[in-house]
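Apart from one protein chain that is not included, each protein chain of the complex appears where it belongs.
We just call them A and B in the order they show up, numbering each chain from 1.
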Amino acid sequence: MGEWPLIIFTLAMQAAAGVCLWTVYFETKKNGADFRLSTPVALGLSAVAMIVSLFHLGTPVKAINSLSNLSNSWLSREILFSGTFLTLLAVSVFLQRANLKNERLKKFCTYLNGIAGCLVVFSMAMVYMNSIKPAWESWNTLVDFYATALVLGGVILVMSSRKEMGDKLLGMNLILVVVVLLQIALLPNFLVGLGAGNAAAQASVKLIHDDYGAIMFLRWLLVLGGMILMLLSQVRKKQDMGCLYMAAAALVAGQVMGRYLFYAVGVATGIGLV
Amino acid sequence: MAGLIDKILNYKIKRRTFLKTSAVAAAGLSLAGCSNGLIEVPGELAKQLAEKEGEWITAACWHNCGGRCLNKALVVDGIVVRQKTDDTHPDSFEFPQQRGCPKGRSQRKQVFAVDRIKYPMKRKNWRPGGGKKELRGRDEWVRISWDEALDIVAGEIKRIKEKYGNRSILLGGGKEIARTLGLYGGYVTHWGTTSWGTWYNAGTFGMAEGYYTQSINDRFDLNNSQLIVLWGANPAWSSCGTPTYNYLQAKKAGAKFIVVDPVYTDTAEILGDEWIPIRPATDHAMLLGMAYTLITEDDPATNPLIDWDFLNRCTVGFDAEHMPAGANPQENFKDYVLGTYDGVPKTPEWASEICGVNPNTIRRLAREIATTKRTALITGWAPARVHNADSWPQMFMTFGAMTGHMGEPGRMTGVGVHINTTNGGPRLINAGSSGVPGINNPISDSINDSELWNAVLTGKYTAGYKDIRDINIQLIYHGGGAALQTVDGMTKGIEATRKVEFVVSHSQFLTTNSKYADVILPVTTAWEREGGLLVGNREILIYYSRVTEPLYEAKHDQWIAMEIGKRLGLKPEAIYPISEKQQLFNQLAGAKVIKEDGSGYENLVTITDADILEWGVEGNPQQGRISLKEFKEKGIYQVRRKPGDNLGYIAFKEFRKNPDKNPLKTASGKLEIHCQAYADLVNSKGWTKINPIPTYNPAAEGYEDTFADWQNKVKGDFPLQVINPHYIGRAHSVFANIPWLREAFPSPVYLSAQDAAERGIKNGDTVLVKSRHGKTLRPAYVTERVRPGVVVIPHGAWVEMDEENGIDKAGADNILTAGIPTGQGTSGWNSCNVQVEKWTGKPLEPDYKWPQRVVL
Partner (left out) sequence: MGQKGFYFDMTICIGCKTCQVACKDKNELPVEVLFRKVRTFEGGKYPKPWVYHLSMSCNHCAEPKCVKNCPTGALYKRKDGIVAHNRERCIGCQYCVWSCPYGAPNYLEEEGKSGKCDMCADLIDKGKNPACVDACMMRALHFGDLEELKAKYGGTSNIKVLPDSGITKPSILINPKPIAKKGV
């Protein structure tokens, strides 16, 4: 499995985007939290993501060349959006640290980051949806990437800004539950679609079935379990930290496994696989 | 992070210092012009070089591969950057380019291989007289100087000669050192039927053996055939170059192809209109069944199937009325087939039980061949590389004679193999002699290959009928060849090698010969030599030139022969009285080409006084077809043929017209279906016997021997038959080490889907193949293209013995075979019984991932 750089890159970038998307959500809820920790965490994550992505490249010193085909290549766009997103986050953190009291600017930044994060995730999905691997070409990639962003972003937000948000978390959790349930509900559809696809698609199904079934099962178990723990930790009067940490760990592990699976079961349409 | 930093650093290093890089790594181009080694060039420089103009040099492709093609190397700044094949003229069927195969296209990867033997070496534990002889094949290697190496070899030759006499020196191969040893009192040789199988002595009953002489017509005439039967011949693998292309032209001209073979080969795949899967080593039985069909169904008036005119005029021994003088009339072929005297009619049903072909198919094929006006019956040597198959070539001839497919356009019967596949007839162009006189070998002992290793181990060999002689081999000199790898029964060969007092090998790689030797002397490839001439199909002569100076410390075998001679007190000029250059010149000056009207031969090369002066050789100016310079530049002379020219060839044409006026070189002057001389020759060898007529003799380790109880059809411990076809990725054992070829041709064991399923073997599984004589591992290639009951292991992989468990990992064919002396001393590689099972140990890595044998 030579795709660890990409697993880390996509997860970290999506987590950062997720943080920003949730920030926008809480902004609309007007709870006044300024997420002193979560924005820098997002910045850190996106910075790590960008650095790690270089490991995927055979010739990293020329990475800048990747911006040369914006008019056609979603990969170019992904890099552009990711870079922009990283820059915006850096500016946001700078402004945050500078203790500016300009609420409109802050709000502007929050929305801008959210939009950028949204584009990052979208362009990432488009990169894979434009490949020739049926398991990636599916709309499932888009759903999966956004879901990952929301789940990981949510976990980070909970962990880093729990105090600021107080009891507002329950709403977020309910949204997350819906997202995850939606994802699971769409899974059979995705698999059936693959099963009805070409030989490469079927090879992916076979991989899932023969080699990665257990991991897949565990992955969803972790995600569902994580969600339940997360809800439990919120429902109890006093937030149960142990429960919360366990929930976070389960959710993160579930997403990492999910992404690992994503790469592992991607089979390219090709000669003899049609 | 380390990975990233490495990448960046590596990148910078590549940029800055690529010219200085001198490590010999796996990839990259190789500097040719320097005599002390290879210099690796990274891709970037390679690209720059590729853009420069260079010089195309005709490079030798000199192997015993079954083909002969034009190979050229592009040399830029002393570096061989790439190769190409024939583009000396536009390509057409009449005047085709002589395009090379994947082996030839990998030639530079052989010459500049990282695993070349770079220096003379000796085995670490070697001592005069042996020194832990059991460590041969597993000892460490120590680099030594040429002086030390030559002193050791000469010293051991002298010591062993003095102690045991010249009859203790066995020459495994190598015509150069043979001269030295010949002058030094002689040496024991070995002989065998090699690839010919039992066609080796086919001249005795009137046929051509297929290599030096042909019973098949030329390629233009092939297009006149309406039906071409390829019997155990797969030129797509074993005769690269023009042969399969020529067959294709015949197909396009309308010929139907029927392929009789245990395997649905790549030849069958594109040519075959019908595939008749047959059991190995049973071909003779099938032809007898076909003969029975013709004999019993023929009616000259209403259903003419037999060409009685041809049989009666041109053959002896078919029936009681046409027996050679002095022969027992009862011992005629027809009555044998009908079972008149032995009570066994050789019916298609009888044949079917042996060969596995449906009796109706046998009948149908016989009728089709007999009733098709112009048929070519062409066989390869493979069905003759079978124990006890001495009568098979005679049987093939007999069936051809019965159907009369001989001596007329589009009609032929015979062997179509090696460079002459699809193109029979005398050579239209030939090289001259090198002018090096022969040297007599005073020792007459010569051991048959099927007994060779046993003779070393037991001290006895069969010199003829009731003539067993003592022999005490103590020195094995591999001055070339690949005896340990390619002689039948390698397991015993290794044992024998570990018994003698001294083993020396000339080689370019750590071949099997060298791996088990005490001293290895590195020799040059043809690319590092003066140049030479290569004959190919009858229409071409190739003139190759030096591509590079000798690599590392490699030397020419001639130099070694002389240096060892000096140390033995011989005069070097007695060994090689003329230089390599003079030898080449003589070959060029003596080269002859057919005159355009076919009336005779004339000089090929024009040589001027200036040429002689420039070459610094002795010779006389002469007028020829092509200047020396042009010949060298082109690298090939190809006789331009046209349909209807006078250069065609119909085998037996004159003989058929008038056999009395144009007799064959047989006792009767005719094709001898009853041939006492042949029976006498075979029977004089001292092993199994044959009859003067082609009767069926079951092969030792043939189909019948897969049974513990033939009558009740109870299979034995080795229920499968293995065959060892010449593999497209190798020329015998040559090229077995080239990664490009290992990648393209993974040398699997081919198993029929049915046999695999019965054993729970899936495609790609590592399987253990075991015979009565040895065991080997291979990845399985499970296929519907192999007849159930048959296992195919491609010939020539270098044995890779696991010393722990005694199992070879390379699929070396001769680990499975044994020396079983039969008939005329036939090497019967295609008769061997095996069992196959799924390997439960560590699976094999693909060969191309194996570490190369880089010693120093």
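By definition in this document, contacts are C-beta pairs under 8 Å (C-beta built on N, C-alpha and C of every residue); 3 or more make two chains touch, one makes a residue touch a chain.
Fair warning: this is a prediction, and the values are worked out from it, not measured in the lab.
*Asks:* Per the definition of touch given earlier, which of B:W231, B:F502, B:F745 or B:W798 contacts the omitted chain?
*Replies:* B:F745
*Asks:* Consider the whole complex, including the chain that is not shown, and state which of B:R105, B:K346, B:R363 or B:R641 touches that chain.
*Replies:* Hidden-chain contact among the options goes to B:R105.
*Asks:* Which of B:E269, B:E630, B:D802 or B:E837 touches the chain that is not shown?
*Replies:* The one listed residue touching the chain not shown is B:E269.
*Asks:* Provide the residue numbers of subunit B that touch the chain removed from this figure.
*Replies:* Here the touching residues of subunit B are 7, 11, 26-29, 43, 46, 50-51, 81-85, 87, 91, 99-102, 105-106, 108, 236, 240-242, 244-245, 248, 264, 266-267, 269-270, 275, 277, 728, 739-745, 752-754, 783-788, 848-849.
*Asks:* In the complete complex, which positions of subunit A touch the hidden chain?
*Replies:* Where subunit A meets the chain not shown: residues 56-60, 62-63, 65-69, 72-76, 79, 127, 130-133, 198, 268-272, 274.
Basically, only the chains that are shown with their structure count from here on.
*Asks:* Find the geometric centre of each of subunit A and subunit B from their Cα atoms only, then give the gap between the two centres in Å, rounded to an integer.
*Replies:* Here the centre of subunit B sits 63 Å away from the centre of subunit A.
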